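Apart from one protein chain that is not included, each protein chain of the complex appears where it belongs.
Right, chain A next:
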Amino acid sequence: MAEKRIPRRDDDDDDDEGSLLSRLGTDSPKPRMKFGGMFCNVEGAYENKTLNFDSFSPGSVRRSNTGGDTESVSNFSSVTDPELRHRNQPNRGHTVVYPSRGHGGRRESDRLIIKGGKIVNDDQSFYADIYVEDGVIKQIGENLIVPSGVKTVDAYGHIVIPGGIDVNTSLQAPQLGMSPSDDFYHGTQAALAGGTTMIIDHVVPEPGSSLLGAYDQWRDIADKRSCCDYSLHVDITRWHEGLAEELETLVKDKGVNSFLLYMAYKDRYQSTDTQIYEAFGVLRDLGAIAQVHAENGDIVQEEQKKLLDIGITGPEGHILSHPEEVETEAVYRAITIAKQANCPLYITKVMSRSAADVIAKARKNGMVVFGEPIAAGLGADGSHYWSKNWAKAAAFVMSPPLSSDPSTPDYISSLLSCGDLQLTASAHSTFSTAQKAVGKDNFTFIPEGTNGVEERMSIVWDKAVVTGKMDENEFVAVTSTNAAKIFNMYPRKGRIAVGSDADLVIWNTKETRIFSAKSHNLTVEVNIFEGMECRGCPVVVISQGRIVLEDGNLNVTEGTGRFIPRKAFPDYVYKRIKARSRMADARGVPRGNYDGPVHDVISMTKSVPSTPTTRGGQCPGKGMTGPARNLHQSGFTLSGTQMDDHIPRRTAQRIVAPPGGRSNITSLS
C-alpha cells in the first residue's frame, strides 16, 4: 500500500488536473479503434447522448478532427490552449471530490491511468485508456493528458470491466445466535479478491424488533469493517402496519430502497399472503423494490416433520424437505401477489429450473419481475447433499437448496444469458463446520448458507462466457450493470464512464484458477467449489480509485467501505409500474338503485359473527376476527392517502443524497 502511494504524493501535481484535456503533442502512431466499435460508424453519433465521452477526452476530439470532421468547435478551442486550461484549473466545475469522511484521512487520493485495455460496458466494448482520480473516473479516451507521477496500470490484452456488484450477501446475519464466520471484513476482502467491488448486504432484524435499530447496527459494523463500498437491504421479518413508518424513514432518509420478505421459515420470518400483499402495497407507494425469499414454508415444515419422523436427520433431509416445486409454487404465488399489488418483484436465489421458468414466463406476460441466480446455483448442484462426508454435505445446506438435477446450472446460465434472469449474486453466508455441526443430529438446525462472493464472477465467466452462451457485454450486465440499474446506483456504479466511481476490474480472460479452501480469502474452512477450475479471473481490482488487488496481492484497509445510499423509484424498475398504475383504474358501473324485492336476512345476520369465531380451531386466541379486519382496512386506506401527495417523496430525494457523492452523480445523469 505504502509504496504504491508514494509515487503519487507530490502535491505540486495537484494542480495538474488539467489531465481533463488532452496533451496536444501526443500522437499515437496508429489510430486505435474508437469507442463505438462497429456500431459507431457515424462520427459524433454519441455526441449528445447521455454519456459524453468527447467532452472529457480531448485526444479523441482532436483525432476526429484530423479525420476530416468539423465538430464541436468550442471543445476544440478549449483543447487548443493548454495554458489557458491550466489557468482555469481551480474552478473545474465538473470534478467533484467526495468529501473525506472521518476515517478517510488515511486515504490518499490515488491517481491511476489504466492503459491499453479493452473497456467493456454492458452495451459496448472499445479500446481506451482510463484516468482515475479521487476515486472517480475522470477521463476515458486515448492519449489522455494526465499529470505526471500518475501510476500506470498496464491492461494490455485484458478487458477492463466495471467492478462486480454482489447484491445478496449476509455477512452479519446471525443464525441460531451464531454469527457467520465471514464478517464484513473477511467477506468484502474475499469479494475484492474475486473482482466484486460492491456488495449489498441483508439486514436481518429479529422478528418484532425495530428495523431502524437493526439498520443502524449493520451500518455501524459495516462502516468499521467493510473494505469495499456497500449498501444494505432490509429484511422484513415480521410485517405489521406499524412498519410502514419505519420503512418510509429507511427509504427517504436512510438510502435503502429494497426490502426482503420471507415466504419460508415458518413461525420465524414467514409472512402470510395478506401480509405480503400489504407490504407490497406499501413498498410500491414508497418506490422500493420488494424482494422475496420464495419457498412455501408451510409445506417445508410439514416435510421436515415427516422426514424427521422417518429417521432422516442428515443434510440430505434438507433437500428432501425443500423440493423444487415448493420453491416454484412460492415464486408463482409471489408473482401473483405482486401483480395484484402492481409492485415490482425481485426473487432472490433462483435455484431450480422450474422456478426460473416461472419467472421467465411471467416476464413474457409483462410482469416486472427479476430473478437472481447465485454462484452456488451456477457452479454446483445438489448431489453433494448425499455425500458420505457429513461436513461436506452440510456445507451445501442453504435455502432454497441446490437442485439435485445436474442440468440445472447449465439451464440457469442459459436463462441468464438470454435475459430471462437478470443478475447474479452469491448469497454468501458462511458458517464453519463446527457451526454447521449444531445440526448434526437434526438437519433443520444446520445453519444455512454457502460461500460464493469470491468465486461468483469467475464462475459466470467460465460457465457462460467461455462456453459461448453470453458475450463479455452481457457478462458485465449480469454481474454488475443490471444490479446497479435495479437498485438505482447506475451510472455511479456498474459502468465505466466519466464521473462514475472508479470501481474497476482488469479481467484476465484466459487465466485459470482453482478454487480451494486453502487459497481463498475467507475464514471458513470449506469451500463448496473445492477443486473447481475456472477460467477468467481478475488481475487488478481497483476499488474507490485504489488498487486493492495486484499481482495476486490483496491490499485492503478495514473500514474504507462507504455506504452507498440508494434513492427510491429506480427508473429501470418503476417507469413501467408508474405507467401501469395510471392505467389500471377499476371503475364501477353506474346503475339505478335496485328496487326489487330483497330477501330478508336480518334474523340470519346473527349467525354471521358466529362463523369467524368457530373458525379459530387452530388459533384459540383470536376470537375477534371482525374488528381485526377492520383495523386492516383502515390501515390500507391510510397508506393510500399517504401516497397521494408526492411532495414528501421529493424532499426525501434531497435528503438521501449526501452533498459530496450525489452531486457527482447528478451531473452525470
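In this section, a contact is a pair of C-beta atoms (placed from the backbone, for glycine too) under 8 Å apart; a residue touches a chain by one contact, two chains touch by 3 or more; residues count from 1.
In the analysis below, contacts and distances are computed from a predicted model.
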item: Protein name as given in UniProt for the chain not displayed, "Trafficking protein particle complex 5", "Integrator complex subunit 11", "Proteasome subunit beta" or "Amidohydrolase-related domain-containing protein"; value: "Amidohydrolase-related domain-containing protein"
item: Given A:A393, A:L416 or A:L504, the one touching the chain that is not displayed; value: A:A393
item: Omitted-chain contact residue, chosen from A:Q124, A:T249 or A:Q301; value: A:Q301
item: Sole contact to the chain not displayed, among A:E142, A:D166 or A:E278; value: A:E278
item: For chain A, the residues touching the chain missing from this view; value: 172, 174, 176-179, 183, 205-210, 212-214, 216-217, 220-221, 224-225, 238, 240-242, 266-268, 270-275, 277-278, 296, 298-299, 301-303, 307, 310-314, 316-317, 320, 323, 325-326, 328-329, 332-333, 336-337, 339-340, 386-391, 393, 432-435, 437-438, 440, 445, 586-589, 591-594, 596-599, 601, 603-605, 607-608, 610-612, 614-619, 621-622, 625, 628-629, 631-633, 636-637, 640
